[in-house]
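Here the complex is missing one protein chain, while the rest keep their positions.
Showing chain A:
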Amino acid sequence: MGIINRLTLRTLQGEKGRTILTILSMGVAATLAVASLVGFTSAQSSLYHKSIQDTGGMQVAISNIPRKNVASLVKNGGFEKVVTGSNLGTVKPLSGITDWESDQLPTLTGMDPVALKTLVTPILTTGRLPRTTSELLVPSNVGIKYKAGGVVRLQTINGPKNFTVVGSVTGFHDFANAYTWITYQKNLANRPALVAGSLKNLNRVQANMTALAKRYGVPDPLLNVRFADRALALLGAGSNLRDKATIVTLLAIMLAIIGIAAGMMIYTSINLSVRSRIQRYGLLRSIGATPKQIRKLVYREGVTLILPALVLGYAAGIGGISVTMATLNQYFTKMEIDIHLYLAISPWPLVGSALFMILITFLASARPAARAAGVSPLAAVRDNLTTPKLRRRQLKPGIWGRLAPTPLSRLAVKNYRRSGGVRWTMIATLSISIMIFVGFTEFARTVLRDVSNDFDPVADISGDGYATQSIAKPLAQLKTTPGVADAFAAKTAGLELSKRPTGFRMSDMTAWIVPDQVLKNQFDKKTTLISTTTRVYVNGQRRIDRNLPASFQGDLQFKKYGTIHVDQTITPNNILYRTVGDGLVISESQYARITKDVKLESKGNPVRYAVTLTNKKDHAAVFKAVQQIFPGNGWDSIAGDQTNKGILTAAQLLVYGFLALLSLVSLANIINHIFANLLQRRRQLAMLQSIGTTPPQIAGMLAIENGLLLVASLFWGSVLGTLLTMVLLNQLSGVYQVGFRLPWLEIGIVAAVLLVVWLIFNFVSYRLVRRQDIDHWLRLN
């Protein structure tokens, strides 16, 4: 072992207490780094798992692969898992479907049971999977007109054929146009195929998969490669480069925060250690150690300390994240929230955090190392290098010095004023620690508070349906469904104002067509304009806004439908009306009158409904029952709220956990600072005792010195932290529309923590001074 290593190890062994304390402090910083990186990748992985559920875990779907190339594509395409289906050609609805919306004819896809289970189960909104070649799943916009068991006659490649509709699938997923009309097909037909898979390598996935599709014979006009973009974006492999940039920026910001906090702490530890050994470095220099060797010694010490700290960091970081995630998963299961957090321990966060901490240690050690290397050899014989160069101004008593009533308090003020660069180094490091805590905690709290309040309330269950007859019967069914407290349903029709009166922000409006009885009972027989309010943010301030006037009475001129007289305008408090939203409520007979001479595009109308529950716990059963009445797209806001609440809880826990660790690092830094300073001054304190100063007097003197230091740091840290919050909120004002408030809570917390640290310091310093062997310290060379 070389002399540098030996010296490093012996020094650290010789100062066990200090070494252990430093390792523990660095361990907290390493925990922060490991927990943040593992937490980040775990959150990424968990959100990815949640998002990829919609496509059954498949990341890419390639349509129109020539049948003869399917086997080799599956074999050579770099897939981890793969399922296939057959393109059974475009189908032409022959019966029952009167309002076909798309310009293109839909594709019928045949799938085997594995593909059906993988790709279709997650998107099944009503019914079940097809089990025979004459059973069919339709998209939900078509499904709203069919209940299970309905028969559709389609023109297929083999001629007209009757299918029994067994359910519907949602169109809201990333592979939406790859398969929407789905039937059963045991084996791949001799037709172009669909290949969906998850990949081993996500590098340049978009370009590679498109090239792969072309290589395997998909002609350009038929090229249809779909990606699970939302999920891939979470892994930084989405087609949108901004997603990748967002992830990288987020990671960079996080690492920068950790880097500053950990760097400050490591700098403090190493710097204090260098200061306490300045004479030793001088001695080494006097007997011929080169500046490079001294620098090496300091760097080696930093790295030697960070290695066990990293082991601590791995144990505490991974352990902490595991326990947190397990607790959250239990909470999600108990609350029936459909989220599961996955602990992702991949090599890169582990290796990355180690490299990051070593890098930070090197950077943080650079200045102390330079200071140690620059020590004059004379430091070995003359202890005059630790005496700061004082300016004339510092020799004056100053305001506090004049106000100080006792000799010891005056000495304390003198010590404080004359500690020169050391004092400012301490104030700067403490202020930055406080700034990080105040700035980021207030920022995170503001954003999380805003996100949790950011949703306008909606009814427990709401959704869309379709009706060709009166809405009265399904509405009655809805109201009498067990578990339903109240319900509102209306057919809708699009209206266009030919002339826009004041207060009408847009020309387009919706007509809410309600049964005559409903208009009579709920709207007093009056044609009613529903004008809802929304919250908007202007220059960071919340404001109430609306698209329709708050009060209007009179005639409205509509294109095609002529004039409709509005009897009243209401701003509803009723959650059901608020959910369906802005529009003109008219009766079915009134709608029949105004459309009498109008040629309508279809026989039926879309329906919008909203339901409140007697007991919110029954939401899943009621939602299922409502879907039977109005097959189509429904929204269970209780489940949605629970999911949002779960995500928010997880986010809050992770963010506050991060901040708690960050605060711990800052606290360790503060404690390290003031206690190391105390230990360095034991000889000076012994001298004061030897000339007749009592331990309480010395403790009082130290209390004043540290009190001044902590107050100055609290002041500057709070000012800088407040500015940091302002800058962060301002930077993200486009994403989080939140207002700035002074971070009193955080400043209060810091003040309280500093007060506790100060009190503990006073107690410890008093005990230390009272018990110390004066003779030992005075003789100590």
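Heads up, the rule we're going with is that a contact is a pair of C-beta atoms (placed from the backbone, for glycine too) under 8 Å apart; a residue touches a chain by one contact, two chains touch by 3 or more; residues count from 1.
Criterion: contacts and distances are computed from a predicted model.
Its record in UniProt calls the unshown chain "ABC superfamily ATP binding cassette transporter, binding protein", which is the match among "Ca-activated chloride channel family protein", "Roadblock/LAMTOR2 domain-containing protein", "ABC superfamily ATP binding cassette transporter, binding protein" or "Glycerol operon regulatory protein". Note on the undisplayed chain: of the listed residues A:10, A:499 or A:741, the one touching it is A:10.
Within the whole complex, the absent chain has one touching residue among A:66, A:217, A:236 or A:377, and that is A:377. Per the touch definition above, the residue from A:69, A:286, A:492 or A:772 contacting the chain not shown is A:286.
Touching the omitted chain from chain A are residues 2-3, 6-7, 10-11, 13-14, 279-280, 283-293, 376-378, 380-381, 781.
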